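For this view, one protein chain was removed and the others were kept in their places.
Think of it as A and B in the order they're written, each chain with its own count starting at 1.
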Amino acid sequence: MKYILIFLLFCSVSACKNEPAKTPQDLSKQNWTDLEKMANGSTVQMTMWQGDPLINRFMQDFVVPAVKKQYNITLSVNAGQGNELVKILMAEKENNQSKSGTDLCWINGETFFQLRQINALYGPFVAQLPNSQYIDFGNPTIRQDFQQETNGMECPWGNVQMTMIYDTVRTPVPPRTMAELETYVRAHPNRFTIPYEFTGMTLLKAWLIALAGGKNALNGDFDEAKYQQYSTQLWDFINRNKAYFWRKGETFPDNLATVHQMFANGELDFTLSNNDGEVDNKINQHIFAPTAKAYVFDSGTIQNSHYLGIPQLSENKAGAMVVANFLISPEAQWQKFNPEVWGDGTVLDRAKLPADWQEKFNNTPKRTNSPTRASIQDKALQEPAPQYMIRLFEDFRKKVLN
Amino acid sequence: MRKAILTVLSLLFLMPIGVLILLSVAESWRFPMLLPQAITFDYWKDFFRSSGNMNHSIGLSLLLAVTVAGAVTMAGFFTSKLVQKQENKRFLLQLAYFPYSFSPVIYAFCVQFLFLRLGLSGTFAGVWIAQFLLAFPFAVLLFSSHWTPVLFDMEQMVATLGGNRWQAFREVLFPMSKSILMLAFFQTFLISWFDYGLVSVIGVGKIQTLTVRTYQFVGESNVYFAAIASLLIIWPPLMLWWVNRKFIFV
Partner (left out) sequence: MILYPKRNTIAMTFYVLLLLLPIGLGLLYALGYSLGLIGALSDGFTADHWIKVLTGGEFLGALGCSAGVALISLSVALVLALVVVIKWTQHKPDQAPAILYVPLSIPPIIAAFIGFQVMSNSGLLSRWAFQAGWITDQAEFGPLVNDPYYIGVILTQVMMTFPYLALLFTNIYQQENMVLLRQLSVTLGSSEQQIQTKVIIPVLLQKARTNLILCAVFLMSAYEIPLLLGTQSPLMMSVLMGQKFKKFNLADIPQAYVMTVLYAFLMIGLIALTLRKPKRRA
């Protein structure tokens, strides 16, 4: 009994502690020189996905030393991606924290939508970055994120397009339409699957857009009627063919790494990637055979950008902005554009760059097994509103898995 | 019979290690090859070059695991002894199961708010405390079957013969408890060493232990890096045990 009373006493004391949050820092009126001065000598905590050794090397070997040398900023890169990041920032807000543990974060996909939902981002700040003058805001896949205008709340960092990856020996002629895919899987059962995660949902979104009539068909706000109409066709397509999918469609892999490995081992004929340059990276790392190649469906695939965001509660927004500005500089964008470094598409409008940088970009080592961006640009589809992905993920379980 | 058991167990348990070693040096190892087509050490070089301060992560993991295991083992040992002497020891032991009602990841999500409010989120101290809280009840439970009336009687006998508590511990309890203490240390070391849920949630990516780094590679398709990271995670516990068997307890 006494333990229960002591326990309750502690609960009530703990529940009472509720410090009011500080007003977050607002640097919107500061000029760039002042921001650089504020950032000088500071530490910036950057949270990003660290699962790719090439990206890690780019950050550790190039970015970290460069921002130290040029701006005297110590950049500390921490692990955290997508949902984990959202959960962390959400918890900080819910618990009235006065400062965030993160100053700059890599935002990908629906994360921006979620962070806007909980008002966790600082901004607008992009216009204050000197290098933002080079960003290709004319490209809707850069200016908008999941159909939402970024409005300077997140800074574009890289641009990628989803591709299908196949092996030219096993599959000399890959299917380029949904109808051809249907023929293919029936002729080659057990060789295709859809990962039940972000990239798989990106493929489904592309198919949904194709069924809805093609490019721009699902632009704008989420439309329930359109979703019902075209998702019904989508589930019908999958369900009538899933008996020919891997494991007869009774299960779907939970993560893309498994699909990559099954493809590498010849268990599957296809894998997929959100990064159109990934097949070259994977071949260089000896994960895929040199006969692997990437392509996009005739009806198109989703092209989207990844961004940098600054949490509302960051205590070093100046440092974060200086680092973000560096990451969108021609120097940094060119470095990661190189397929031997990362192969990530640039968000810069090359026509706006000084001539010497334009030449550098033109002379970057070419992709070998990945398609050139120019060749697939006309098949680039914009990300539809985030609710489409949320619904596809939920309904895939209800309509396909169960 | 013993030889047969040893042979089967050795094959069963060393085979996975062999798979990891081969994967870490296989230039190409695709189906249906039983062995890699060629060997290369490039992955090891690339791993340490591109993984940024892996030594720091290894050191951090070791520091965390050794200190947490040491503290938990001693705290658990004496707490368990005290619990056994209580009238309501059954209830007190049942309480120790409470934190294990769910996996560490879910446990971490539940207690995250507490660490945020206490300013411990993203700190070494916060992760240390979180791991201590998770491992401590385990140690109490592990030791609960160790405290027999015989042990208490022998401790009492030391007191009767004029010995103090430190002598009782040094001359009686510790020698008789060596194997369980080592098992508890080992198991709680592993709880900390292998922990991902608490470190990633309470550490918010700032406390970059080896497991946090490893999980990223295992979750990606780079099987070679995943194999290397896995070997780095496995070898300290193996070494710890070998040292224990060879030099501490004959």
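Throughout what follows, a contact is a pair of C-beta atoms (placed from the backbone, for glycine too) under 8 Å apart; a residue touches a chain by one contact, two chains touch by 3 or more.
In this text the structure is predicted, and so the values were computed from the model without any measurement.
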item	value
Touch partners, limited to displayed chains, of the chain removed from view	A, B
Listed residues A:Met262, A:Val279 or A:Ile302, member touching the removed chain	A:Met262
Candidate in contact with the missing chain, chosen from B:Val25, B:Met54 or B:Val83	B:Val83
Selected from A:Asp34, A:Asp254 or A:Glu340 as touching the chain missing from the view	A:Asp254
Contacts of chain B with the absent chain, listed as residue ranges	1-2, 5-6, 9-10, 12-17, 19-20, 23, 30-34, 79, 82-83, 85-86, 90, 92-107, 109-111, 113-114, 133, 136-138, 140-142, 144-146, 148, 152, 155-156, 159, 165, 168, 179-180, 183, 186-187, 190, 193-194, 196-197, 211, 214-215, 218, 223, 226, 230, 233-234, 237-238, 241-242, 245, 249
Hidden partner chain, residues of chain A it touches	2-3, 6-7, 10-11, 14, 83-84, 86-87, 90, 93-94, 110, 114, 117-119, 190, 196, 247, 250-255, 258, 261-262, 265-267, 386, 389-390, 393-394, 397, 401-402
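Just so we're on the same page, only the chains that are shown with their structure count from here on.
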item	value
Residue numbers on chain A that touch chain B, as the complex places them	14, 17, 45, 47, 49-54, 56-57, 59-61, 76-80, 84, 87-88, 91-92, 94-95, 97, 101-102, 255-258, 260-261, 264-267, 282, 285-287, 289
Touch list for chain B against partner chain A, complex	27-28, 30-31, 46-47, 49-53, 109, 112-114, 116-117, 121-122, 200-201, 204-206, 208, 212-213, 216-225
